[in-house]
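Input: a single structure, listed below in structure tokens.
What you see is the complex with one protein chain gone and the rest in place.
Just so it is clear, A, B and C label the chains in written order, and each chain counts residues from 1 on its own.
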Amino acid sequence: MTSRTPPAETPSSGGISIRSVCHEYRPARGRPVLALDNIDLEINDREFVAILGPSGCGKSTLLYLLGGFMPLQQGGISVGGRDITGPGPDRGIVFQNFALFPWKTVRQNILYGLEKQRLPKDERERTTRHFIDMVHLTGFEDSYPSQLSGGMKQRVAIARTLAINPDTLLMDEPFGALDAQTRSLMQEELLAIWNRSPTTVVFVTHDVREAVLLADRVVVMTARPGRVKKIIDTRFEGGMNAEIAKSRPFLDRVDEIWDLVREEAIVAGSAGAG
Amino acid sequence: MTNRYFLTRKLIPGLAAAAAAVTVSLSASAEPVKIRIQWSVAPAHITPLITQAPKGIYKNYGKSYVVEPVRMRGSGPALQGIAAGEIDLGGMSIQALVRGVKRAKLDLKVIAQVMSGGVDGYGSSEFYARDGEITKLEDLKGKIIAVNALGSSIDAAVQAQFGRLGWKVGRDYQVVEVRFSAMLPALQSKRVDLAPLLTPFNLIAKKKGGVKYMFNMRDALGATETLQWIGRADWIQKNRAALVDFMADHIRFRTWLYDPKSREEVLATLSKVTKRPAKNYASWVFTKTDNYREPNALVNVARMQKNVDDLVRLGVLKESIAVKNYIDLSIAQEAAARVNK
Amino acid sequence: MRLVHTLWRFTPLLLLAVVWEAVSRLGLVSEFALPPFSDVVTAFSRLADEGLWEHTAQSLYRGATGFACAVIVGVLAGVLMAWYRPVHILVNPLLRCLYPMPKSALIPLTIMWIGLGDNSKITLIFIGCLLPVVLSAFNAARGVDQVLIWSARSMGAREREVLWEVVVPAAMPEILSGIRISLALAFILLVSGELIIANNGIGYLIDILGEGGDYAGMFAGVVTISTIGFFADQGYVALTRRILAWRE
Partner (left out) sequence: MARTLGNDTPGTAGHSARRAFETFGPYLTISLLLIAWELASRLELVIAFLLPPLSVVIVRIATDFASGQLPMDIAITLYRTLVAFALAAIVGVSIGILISRNATVRWFFDPLISIGLPMPKIALLPVFMLWFGLFDLSKILMVAFSASFQIIIATWAATQSIEKELIWSAQSLGASRREILREVILPAAMPQILTGLQIALPICLIVVLITEMIMGGQGLGDSMLRSARYVDSPGVFAGIVEIGIVGFCVIRAMEVIRRRLLVWHQETREETTV
């Protein structure tokens, strides 16, 4: 394991390689549903990749497979050159619905992952304090999740994941539940964190602007069964900043991707209606 | 962390200690023979009074034997207790003896009388109907009769009495189980039409009115050996000496129960055991109004054989036995000889 | 103010007592079956001097022991059944057969193996209280949000750690409500267990009083144990609220 003292540079972990992955849901009764169909995707080390697609296209499924939560049915996934066998602290995940432990306070939630890393006590405390400060939750250390607003919970969830300093960060629509203002602040915050210590990030979202803003590349997926429709480079000269986000090329890129997503959303909508 | 703290530091050790307490088994037997005697209703069973007797009556208590009264309802569990070696003597009816021998295939011996019903000059369980509606036995056709337990002596008496009219249970009348204390209210609230009222309920009923006396156990079955102490033959043989000591003391106890000089003390003891005021018992218990208790606890073999034959004839019992093979009077006799010499 | 509040809370019980007294005094039901409440109070004060508390203590010891074992074993069994399928497959049929069995029907078996002492009654209470705990622990553990488990695992928690640090706490609210049912059952079972075979205990007392026709005394026993059960339940609810402070 690498040093956990933030904000340390993470050594290279190697990228993620997804090869011919298919996934089928088999309900107890009823027909099986193909969620992912032959996904091939290479993600470079310390690359920020966003996955876009209509709801139900299997984005989350792909993320769960990357997390190792569900058994791989077909194909292969390797992270840093090694095939994944299950969940592990090398891949931190932020869930859409926060997934905080409701019986633990903010501090205890963040501490939990550090305890699992068997870190010395004072280091755990220090790291926790650092991350609470970083997500601006000082003063709420001893609050339970039920006492926090949605944005605060989300920040706890992100802090909790970042605290264990994973090589790879998997994020499942992490800002989906936030108001526009908090959302924009969190996006900035995430970019800042990432710039300070870049890790490989797989970021699932349905917000095109967010994807273009944050990611190096955007993967657009088709409606169910999910396939890779197109991969678009969204790196801009000089990195991302508020200026570029208002520039013509940025907005054009957003529009371009919007059209792709819209096509699929219509397919998904008509399939749903039929 | 309050919840975690509570769980790990307080709750779990507490529960573990409690769990450990269960596993601690009862300590092994001491020197004297422990005689565990089953009983169900006091003062019909005098067993629970034994441990409350004044000093000096049970002279050998704690030396050669100790007594542990065990309350078990019904002869079924009592026989199981005897079979499993969990109790040593059961205070049981003749029906239980016959079924224990024939059905449970236990080698049983009767060693002492506890109570006899319908004996000349003594009380007997009485059956009452509601006054006004039922005047003679024939009026009970198609009615509901309450008994304390199916297959009991009371049940047998009902079958005997109606058998004389050629009636059969189920066809001409129905029998239901009602506990003794609920008999009178069940009768008053018209839930049953005929019910046995043991003392003191018959006395209460007479005072309040509204019920009519129909017949008693003596009319139905004659004199009966109602309850006796029954145990396993091998156990009795093995602990014979201790049992003789116990019986000798017990004969002294019976004298004390019936002695007018100790009346107050007896009533107080009974009141303590049953948690009922002594005045409830003063007028009848351990007198001629009460059932008969043989002073030397001797069983009347002929009477018992007649009971068995009657019950077989009535169909209450399916099998018969020669009771003399299942009675061991020698213990009570030896004890009586020692006390009365 | 607090006192007034408490009194107001318990007013329905007072109303119940008044209705009880009236029903009995007006002869709507035989006083043998339901003696007036005032007689029950009198009988209670009499019994309090005659060993009511010793009998109650004896019963509570049995009840507490059986209940405590049921909680420990029940939570363990329920969670393990939800977690390890083989445990579920092997244990479940047994529970299904045992659950709807009147525990008193098992007396022939307990006489044989456990005898007649305290342990037989404790065992019956244990079995009776066990099943609601198992059921609630199983259902609760099964219903734990998968995402919580995943997030613990992604932070490096091992399987056993996930079980005790995530599944059990997450299932705690439902487990605690299952335990509440068992707590109430324990009071019922400690009485009914003693009705058939016992030398002491509140159930024994209730039974011999009833057998002797002292219905007022019998009801005094029933009311005593119900009242203790009431306070145990209230205490338990307060305790639950503390344990689950994180919910609100």
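Just so we're on the same page, a contact is a pair of C-beta atoms (placed from the backbone, for glycine too) under 8 Å apart; a residue touches a chain by one contact, two chains touch by 3 or more.
From a predicted model like this one, the values you see are computed outputs, not experimental measurements.
Touching the missing chain, out of C:L52, C:C69, C:L116 or C:A141, is residue C:A141. Here one chain is not drawn; of C:L52, C:V191 or C:I208, the residue touching it is C:V191.
Residues 74-77, 79-80, 83-84, 96, 99-100, 103-106, 144, 149-152, 176-179, 182, 185-186, 189, 191-192 are the ones on chain B that touch the missing chain. Contact residues of chain C toward the unshown chain are 8-13, 16, 29-30, 32-34, 81-83, 85-86, 88-106, 108-109, 111-112, 131-132, 134-136, 138-139, 141-144, 146, 149, 153, 159, 162, 167, 177, 180-181, 183-184, 186-188, 191-192, 203, 206, 210, 215, 218-219, 222, 225-230, 232-234.
Simple rule for what comes next: only the chains that are shown with their structure count from here on.
Between the chains B-C lie more C-beta contact pairs than between any other two chains.
A comparison of C-alpha centroids places C closest to the centre of the full protein.
Each chain gets a centre from the mean of its Cα atoms; the one farthest from the centre of chain C is A.
For the pair chain B and chain C, the distance between C-alpha centroids works out to 33 Å. Each chain gets a centre from the mean of its Cα atoms; for chain A and chain C, those two points are 48 Å apart.
Multi-chain contact residues of chain C (touching two or more other chains) are listed as 169, 172, 244-246. In chain A, 103 are the positions where the chain touches two or more neighbouring chains simultaneously. Every residue of chain C that touches chain A in the complex is listed here, in rising order: 145-148, 150-157, 161, 165-166, 169-170, 172, 244-248. Of all residues in chain A, those touching chain C in their complex are 64, 67, 69, 86-89, 91-93, 95, 97, 99, 101-105, 112-113, 116-117, 144-146, 160-161, 164. Residues 2-4, 6, 12, 14-16, 18-19, 21-22, 25-26, 41-42, 68-74, 77, 80-81, 84, 86-87, 179-182, 184-185, 188-189, 200-201, 204, 272, 274-276, 280 of chain B are the ones touching chain C in the complex.
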